[in-house]
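One structure coming up, written as structure tokens, with questions to follow.
Note that this complex is displayed minus one protein chain, with the remaining chains in position.
Chain lettering (A and B) follows the sequence in which the chains are written, and residue indices restart at 1 in each chain.
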Amino acid sequence: MTVLEVRNVSKRFGSLAAVRNISLSVPKGELRAIIGPNGAGKTTFFNLISGFFRPTAGTILFDGRDVTALPAHQRVTLGMARTFQITEIFPELSVFENVRIGTEVAGGYRLRAWMGRAERDGIERRVTETLRLTGLESKAHRLVGELAHGDQRAAEIAMALALEPHLLLLDEPTAGMGDQETYEITQLIRRLHRDGKLTIVLIEHDMRVVFHLADRITVLDQGSLLADGTPQEIAANEAVQAAYLGRAA
Amino acid sequence: MTQLLFFNITNGLIIGAFYVLMALGLSLILNLSNVINFAHGGFLVIGGYIAYTITPYVGFWGALLIAPPLTALIGLVVERVLIRPLYGRDPLYSLLLTFGLAFIIEDGTRFLWGAQGKPVTIPAVLAQPLSSDFFFITGYRLFMVVMVVISVTLLFLLLRYTRLGIRIRAGTLDLETVAALGINVRMLRSLNFAMGIFLAGLSGVLAAGQLGLEPTMGTGLLMPSFIAIIVGGVGSLTGTLLGGLLIGVASGVTAVFLPAASEAIIYVIMAVVLLIRPRGLLGEEGMLT
Partner (left out) sequence: MRGEGDARKLIALAAIWAALLLAPFWMVPLGGYTALGTRVLVLGLAAMSVNFLLGFTGVLSFGHAAYFGLGAYGAGFALKFLAPSTPLSLLCGMLLGGIAGALLGVLLVRRRGVYFAMVTIAFGQVFYYIAFQWSSVTGGDDGLRGFSRQPIDLGLFSIDILSSANAFYYFVLLCFAAAVTVMAFILRSPFGRTMIAIRENERRARFLGIPVERHIWIAFTLSCFFMGLAGALYALVNNFADPRGLHYSQSGDFVMMAVMGGMRNFWGPLLGAAVFVVLQDYLSSITINWMSFLGMLFVAVVLFFPRGLLGFIRQTAK
């Protein structure tokens, strides 16, 4: 069963073609990594999938349903959750409160003016569970803005998880992290993939993480699809090597 | 009937020209610095009163030459001292500041010059109507339009061809990049603000000759300026130009059929534009914040 299918999608900004005619297909339960040199259009591609803006051409299907024209918040309700390259959280609220909002939306409570005791307890239990999954239980009542970078990223992932998604889009989850934090986030993502049976697509620059986690890798370069295959195939692919090495650091 | 219509359209264009002058100054400041200058009407009044005060010494033409730059100078000081500290903050604060400033200016002019309206004498050569046919186009009103045309042309030329102008336009689109290019953004904002206030001061001098002077005259002109900007499209000076003329003409024409509604029509136009083209006539997509 295909969770995400992208068909011939392109995005132009005026005369700039940021994404050119990309197609890919992610089956259920896969962990797909999207890699490519800087400026390859990876985040733009994510923005298209998640509904940040509409493609200039092409179709996007989520769980078999055409979502190309659907606004972002509705894609979230259908089960798509994402994190951003620059962490988007509610810095002046506690970790608990950050995760609670997503949990309430997922529970269908976002328009409610009142919640009964039982419902409130239910929400609280689910938030605590999400925090436990991401290892943030002990920091539940601290302000997210005051946490270390790695914990903030974990908190953002927790917020995404709170939405009970079937597709998780992670944009450079290990950006700006040291070795220890990278390890922890990688373990978290692996846990979520295996235990939660989530379909995950992630953009990553850190090749250790990519080869450690990915079932399949898609390589983008200058807005186009360069290669698509298993980690072994990609590692051996000469065009990919050229694309990376051809760009002087 | 057609002569009446013609009269009103021309009248409307004259009114519109005036709105344009005010609205352009407001638009300049809004586009670059994200500040709604509620005190814009106040600077108009200051310009008028300065002209009134110095006319006995330098005559009308002298006042026309001196009052706007002087007003711009005051604007520069205000920007440097009061508005600059607020640029990084929530736009709410600069709104409230210019709001309070408007109060101070209104009361201040009342304090300095009294609450009574003051007459301003214009040179006799301008006071004559052009001809008996066009009795409503006095020399002064034509002069006003000419001044507006000159100012607007100079403004657009400045923005198009001078370095300052190019930087302002670039800053309107992406201030961060402009700053990253090493351009002194603070100075840019100050100069831009001063330019806007110059236009307000000029409007004040012109208005004084036409309407006489009183402390509250600025606030009445603020709303049409707002609407000119909204109708023309936020972020576009040409749009503001168009918007000002449009509402001026609409106002003039409506005066033929329904005199009482000539003011209301500009609000109706605004509502219609917002309904069918929310970004304004020439506004740009994504300029909504």
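Quick note on the criterion: a residue touches a chain if its C-beta (ideal position, glycine included) is under 8 Å from a C-beta of that chain, and two chains touch if they have at least 3 such contacts.
Owing to the predicted nature of the structure, the values given are computational and were not obtained by experimental measurement.
**Student:** Determine which one of B:Ile14, B:Leu30, B:Ile66 or B:Ile122 touches the chain that has been left out.
**Tutor:** B:Leu30
**Student:** Which listed residue (A:Ala17, A:Ala57 or A:Ala72) would be found touching the missing chain in the intact complex?
**Tutor:** A:Ala72
**Student:** From the list B:Ile54, B:Leu82 or B:Leu158, which touches the chain that is not on show?
**Tutor:** The one listed residue touching the chain not shown is B:Leu82.
**Student:** Residues on chain A that touch the omitted chain in the whole complex?
**Tutor:** 50, 71-74, 76-77, 81-82, 84, 88-93, 97, 100-102, 104-106, 109-115, 141, 159, 163
**Student:** Over the whole complex, note the residues of chain B touching the chain we left out.
**Tutor:** Within chain B, the residues that touch the unshown chain are 30, 34-36, 38, 82, 85-86, 89-97, 99-108, 110-111, 223, 226-227, 229-230, 234, 260, 263-264, 267, 270-271, 274-275, 278, 287-289.
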